[in-house]
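Note that this complex is displayed minus one protein chain, with the remaining chains in position.
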Amino acid sequence: MLKVLRDLLRYDGRFRLAIILLGGVAAMVLLSYDSPYDPGKSFVVPWDLPPSREHLFGTTSRGQDLFWWLTFAVRNSLYLGIVTAIISRVISVLVGLTAGYRGGWIDRVLMAISDTFVVLPLLPILILLSFLLRDSMNLLNLAIILGLFGWSFDARLIRSQVLSLRERSFTRTAIYSGTSGFWITINEHLPFVLPIVFATTLNNILWSIGMEVTLSVLGLSDLTTPTLGTALFWANQHGALVAGVWWWITAPAVVTAILFLGLYLLFTSINEFIDPRTRLRLIGG
Amino acid sequence: MRKFILRYLIPRIIQYLTLIFVGITVTYIIPRLAPTDPVEAQVSMMIARGNTLDPQSVESMRAALTDLYGLSGNPVEQYFAFWGRLFRGDLGPSLNNFPTPVSKMIGQALPYTLRLLIPAVVISFIFGNLFGALSSYYPANRALNVLEVVGQVVRSIPYYIVAIVLLVVFSYFIPIFPFSGAYPIGTRPDWSSIDFILTYLEHAALPAATLILVGFGGWFVGMKSLTSNIISEDYVVYAETAGLSKNRILVQYIMRTAILPQFTALAMVLGTVFSGALIMEVVFGYPGIGSLAIRAIYNNDYSMIMGITIYSIIGVATAVFIMDLLYPLFDPRVRYQ
Amino acid sequence: MTLLSVQNLHAYYRTEAYGISRTVRAVDGVSFDLFPNEIYGVAGESSCGKTTLIKVISGSIKHPLKAFEGSVNYNFGDYKVDMLQISQSELRRNVRWKRISYVMQGSMSVLNPVRKVIKTFEDIVDTHEHITDKNEFLQRTRTHVNRLGLPTDVLNAYPHQLSGGMRQRVAIALATVFQPALIIADEPTTALDVVVQRGVLHMIKDIQATSNNTVLLVTHDMAVHANVADRVMIMYAGRIAEEAPTESIFNAPLHPYTQHLINSLPVIGEKSTKASLKGSPPNLADPPSGCRFHPRCPYVMDECRTVAPDLISVKERHRVACHLVKEGSQ
Partner (left out) sequence: MSANEKLLDVQHVTVEFHIGGLLAGTLLTAVNDVSFSLESDKPEIFTLAGESGSGKTTLSRLLLRDLEPTRGKVLFEGRDVSTIRKRSEFIEFMKQVQPVFQNPFDTFSPLRRVDAYLFDTVKNFGMASNRRDATRIVDDALRKVGLSLDEVRQRYPHELSGGQIQRVSVARALISEPKLVLADEPVSMVDASLRMEIVNLFKKLRDEQGVSVVYITHDLATAYYISDRIGIMLRGYIVELGPVEDVLERPAHPYTQLLKESVPEPAPEKRESWAKHIELGTTEVKEYGRIGCKFAGRCPQVMDICREADPPDVQVGRQTVKCYLYAEHVEKPQAGAQP
């Protein structure tokens, strides 16, 4: 594991950049535990101050220190992303492996459902849903909803991988070694599916954080919880740009961009590394 | 032809109908999951906001809402009544602009969204695919590598953030483009005037640019990974060995096959791009379905949100269906089984 | 006169990934000549370097493959060229297809899947001769295809509508539109059934017999060489083990490896026990010292472990690389 990290650090520029960007993000998350200000309170510092040594990202029109407020926002957004990813991964792996290995009508039904989820315009539906659940909408509920909507494409990906694995001779070797379906899935198929699961996890985190931003900007999430989305919502509410408080919009946008870029680079670099083809090339196959 | 209908057409029609069926059913079920009585909540909210409505209007609104939520009769009857109304194209009146029908307002906003969405999709699809293919065919080209980095970066960032960045840069720090709207406040749309069309384009520039940028990145990266596989296919290697010119190989041998899965992908992402267009309208204050939606959210115009959702589902499903039907025109492998 | 003269060719693959670099010595010191009007067979097991050899002599060297040493000289009579020095544009203009054409391994999939077969003919002919009269081109292509015994319908079909054998024959038709001096056929019948294989090989033989050009036939199937080739080269681990006219290779093989290849072939009507060689073909990233065959050779001597044998001529047109065989002797 350490060797893998060392190799990636040494030979992959994307990975290095990802580590630097995400290192910054991780530092913010850690700092949030030692924040001098309570993010729930307003007017704890002078308002509308531009970025300075004292207030790294400036202060908002609501009298909050933007840097410290954003440390909470990053933490909460990541939390949302990870919870969503876990929920949707569980669904997509279960659906994908089942549809792929069982085949037949189970496969057809599961894939009809997942195709529908792929194609449906999610935003209007999420708007409707969040609109109706606005009062009980907190970070966890939003994560659950996004998780329930974000599995379909990846399930299809996993299914098609399993379908092709099922036709490979080694699956039949395992069958005639007396191995049960469960262990075939675990021992023979999962090692090929894991890279997909991993890659899609990062992708899904990106997607759900982006969705949260979108819904928050529309005023449809729990606006009292600091997230990257609500940061932008409040900036818009106070007409930050018109009022000349440009940093209020710019800082969360830049932090979001850094987080996304970091995760995306990590995704592409690791994805290439754990691709069985690359792995085979490495072990000399 | 019979085979084509049975093997290609019918499965797709079934898929189309399933899509609409599931989508609409989900929209039907969602309000029923809400913890409070939506009708009373809506009515009291409207009254509390001090909208001056005479008791008769309140009653008819309550009736309209009950009808809209489909709350009269047992669940099965409700469900069928819901479908019945859909077939009549009747989505009820907007609560905020009572009694203007939702359909009419959506009808007015839709052209703005489409005028933004369609050119953006077409432009990003063409250029993203073109440069994606070029970049895998000429891996050493510096300019293409720069383009790839831009594409990769932009692709991963949500529409909203890209829009904000463009807005801050190009209308705040370097004020080239207008802040918001489809045309200056106070002007009347006049499609015969060149000046009007120019300002219209000027207003559409940033939202369209955002959609194009993000779309470009997606198509670029997708095409690059597709073509980098196709490049090592036997028939491409063969064409190279046969001495065909690079341009001919790129267009007729590489892009021609790689573009086919991209058409399928286009159908798949239409829903996402549509969602992106809605966000653009919100950020840039551009009149369209997205602006309609955000106003509906602020004004608690439930029937409008419901209408937008249903229309979006039907619209996207239909667009995907049409693209599926057109696909065999491009792929002989489907045409002649 | 020689058509092609390959001298001391060394072509290696060099790859690097995450700090692990590998050099695969796929072709390591190969010299041979090709003459006009012959079918020259190249035989060998998987990863003996035969495919790499073809890549180099057809001018398809691409990273990570690189020719490190040696020369590949063609003499087409009116035009002479060194394949290792030629520019891409010249290669395309003067050599590809007009003088050297190629029937690829897995030729079943050389046709563009989304275009009709005739379009591929059109692309190739237009590239090299610029079609001005479309009708004349169509007429000429139909005649060409007919002469090779294929129905003209295939021209208007998409590749997926043709059977594997038919696609293979179309690929051969494509390779012969310009009557090239050299046709390189890389495992042209490997995926085909025996009956179809026979038909396809007949087609290749007929073409050679009528146009008197040179065919370089690469296949691992010794029985095919016995029936098709005029001369055969046996490759082992990136080097030539033996080269001789087909009759000599089959009736008087000198290299222990060749002897084994031929003696171990089962034949209908003969049930005597056949044996395998011990060990496995070497890994070309780390080949054995001395003679590369020595770990598997039944007659191995001390000399074989340290000194690589030279490829020597034992009699006319018969060369072998083995310490057991001395120059001029048998």
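For clarity, chains are labelled A, B and C in written order, and residue numbers in each chain start from 1.
Going forward, a residue touches a chain if its C-beta (ideal position, glycine included) is under 8 Å from a C-beta of that chain, and two chains touch if they have at least 3 such contacts.
The model shown is predicted, which means the values in this text are computed figures rather than measured ones.
Asks: Who touches the missing chain here, C:S21, C:S46, C:S87 or C:T132?
Replies: Only one listed residue reaches the unshown chain, and that is C:S46.
Asks: Using the document's definition of touch, tell me which of C:T2, C:S264, C:S289 or C:T306 contacts the absent chain.
Replies: Result: among the candidates, C:S264 touches the missing chain.
Asks: Given that one chain is not shown, which residue among C:V6, C:V117 or C:M166 touches it?
Replies: Hidden-chain contact among the options goes to C:M166.
Asks: If the hidden chain were put back, which residues of chain A would touch it?
Replies: Contact residues on chain A toward the absent chain are 168-170, 172-174, 176-180, 187-188, 191-192, 276, 279-280, 283-285.
Asks: Could you pull out which residues of chain C are in touch with the chain that's been left out?
Replies: Residues 45-46, 149, 151, 163-166, 193-199, 201-202, 205, 220-224, 226-227, 246-247, 250-251, 257, 260-262, 264-269, 271, 273-277, 280-281, 296 of chain C touch the chain absent from view.
Convention: only the chains that are shown with their structure count from here on.
Asks: Where the CA atoms of chain A average out and where those of chain B average out, how many Å apart are those spots?
Replies: Between these chains, centre-to-centre, one finds 22 Å.
Asks: Chain A to chain C: how many Å between their CA centres?
Replies: The computed centroid separation for chain A versus chain C comes out at 52 Å.
Asks: Measuring from the mean C-alpha position of chain B to the mean C-alpha position of chain C, what distance in angstrom results?
Replies: 54
Asks: Could you pull out the residues of chain A that touch at least 2 other chains?
Replies: none
Asks: Touching residues of chain B toward chain C in the complex: what are they?
Replies: Checking each residue of chain B against chain C gives 233-235, 237-245, 248, 252-253, 256-257, 260, 331-333, 336.
Asks: What residues on chain B touch chain A, complex-wise?
Replies: So the residues of chain B touching chain A come out as 15, 18-19, 22-23, 26-27, 30-31, 33-36, 38, 152-153, 155-161, 164-165, 167-168, 172-173, 179, 267-268, 270-272, 274-275, 278-279, 282-283, 293-294, 297-298, 302, 305-306, 308-309, 312-313, 315-317, 320.
Asks: Applying the document's contact rule, which stretches of chain A touch chain B when the two form their complex?
Replies: Where chain A meets chain B, its residues are 112-113, 115-116, 118-125, 127-129, 131-133, 135-136, 153, 206, 209-211, 213-214, 217-220, 232, 241, 246, 249-250, 253, 256-257, 260-261, 263-264, 268.
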